[in-house]
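Only one structure is covered here, and it is reproduced in the block below.
Heads up, one of the protein chains got dropped from this complex, but the rest are sitting where they should.
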């Protein structure tokens, strides 16, 4: 049986940490992607998991009250808090999405230093495109984007699309023509900087396919801005069919509550991989069931760990802890009831923990 | 640990009881919202739960045969049956939807008398509107409806929309213009009395928002007349985004099999609350899992109890019993595996049992 407590993980989708101390309201806002109005985030699975798992790391008893937790956090200061949780997370690698920076956050190099693990970059397609907004004429955009993407991904290990947030996943699979791209850019440049155009979203994705690195897609669970029904991964099927012959890996992130659908896609498309990212810490101790449901159809060779942590170091630690425990629970139960051998369980655990990420992103 | 057996519940969505004795066919028809053709409703989870939980209340052994159960019910007479189950349900409050009366049923006052609990009224928007059908000219409808709603809800604690049954939940979030309302009323008055128009459904909902009381929405599970795919709560997202700034509470009822989606909405919208009404008794002893899945994302401060009982007093008792047991199972398991403290479990149980309903509907 794997020594679960020491299983090192590659976190294949995560973000930087905020560089400041937080009051309880600010902490709760970062804890979920939800608004802070209404009731306390501490009275939900993720908040209860913080009190259980994270309090001891800050020298508090398990289940310490929320106010005590936030006070202790302030007492230690964010730098000490980050150092403790990032060291305790047990990561052997990180793939950091650098495309969302609403305030100064730690860089991949900072995260590498905090964890002692190699930190790689994931480049967000929309960010590269938006940097060209109004910097160029519409007809020159396509070439300029391809050049910029080439340059920005020179040392990156993957790219990410947030089409789910911008236009939904019901995308025409065809590579758009040069004319239609130029027209769409012209329309975009006449409006706001935020890119949300289905033709351009497809163009970005096909440029990413040409670039040949794994492409991450935000799927399912997000904040109240996402149109969740358009974030169903089954909507991606035509595009997945079109990408499959290129062999470029497609990484479906989060997926909840469509994780069974995502598991199906990981089974039937040779180049599709899945995780339960953001949902892992959101579901707290219940994330075990999510992992088990995803692995109903998803092959163990297609399932990865990610935290989708943003802002709070707790989310790195919590996701890592819950993923280890969830995998341990699923695999140990299988050994107990005879579904697989202990040797199989060890091997399958390593695939999900780090093997699949190392292979697909060609790390290390 | 909470004394589960004595946990008093507020049933925030329920209906009156039929005032007559029933043969087995009539009983089965009221047991589910299904047709009576095909196989026996007693050979499904809800029927098996009746035989297990309800038989002893009528002095029969657990698992008494269906025919014995119905015979015993007739022997005691409906008045005695109602008295026993309503007293045994352990309710401290009821919010009664008075808008569905296909035959004479008990009033909120009757239910208060049977349970010893305060019974409040929920006013169904479509019923208020349909009472104005053909009573007024199209141009005067908007004002007349607003006045009627004001009057009908003077002592009510909430309102209910059955848009899911009439036009589905994929509603344009905008408040319709006076002209478009008058046009739609004109079309409606030229046809049948049953209101099923997306413009008017939106108008009713916005009038309810203006009224400022919590608004219940039927979501998911219903009979074969509902278009279930249009009852997915994710379709409500644009409208929820539009209502959120008003602070008016939106109560998503039933939700199965979209209860995880509903839990997500309760997490990300500050004013959204959820229950698993109707499904609680339909799933029998399996409802525990439904509660657990809904509480994956839904904060405990956003989760309520309802029976959606209609016609049969058994459904009040069964839902209450199954909800108590389901919550006990979820919360006790959390204590056992260390997810939260026993004190937390007690507090969270009280929120779901009555605290949330009391706070949101401003009861007592």
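Which chain is which? They are A and B, in the order written, and residues in each are numbered from 1.
Basically, contacts are C-beta pairs under 8 Å (C-beta built on N, C-alpha and C of every residue); 3 or more make two chains touch, one makes a residue touch a chain.
Just so it is clear, the model here is predicted, and its values are computed rather than measured.
Asker: Looking at the whole complex, which of A:30, A:48, A:235 or A:290 touches the chain that is not displayed?
Answerer: Touches the omitted chain: A:235.
Asker: Of the residues A:43, A:197 or A:261, which one touches the chain left out of the display?
Answerer: Of all options in A:43, A:197 or A:261, contact with the hidden chain holds for A:261.
Asker: Sort through A:47, A:99, A:277 or A:334 and give me the one touching the missing partner chain.
Answerer: A:334
Asker: Touching residues of chain A against the unshown chain: what are they?
Answerer: Interface with the chain not displayed, on the chain A side: 232, 234-235, 237, 240-241, 244, 260-261, 264, 267-271, 292, 295-302, 334, 337-341, 344, 348, 351.
Asker: Which chain B residues touch the hidden chain?
Answerer: Spelled out for chain B, the touching residues are 32-41, 43-45, 48-49, 51-52, 62-63, 221, 223-224, 227-229, 256-257, 282-286, 290.
What we mean here is this: only the chains that are shown with their structure count from here on.
Asker: Quick check: how many Å separate the C-alpha centres of chain A and chain B?
Answerer: 37
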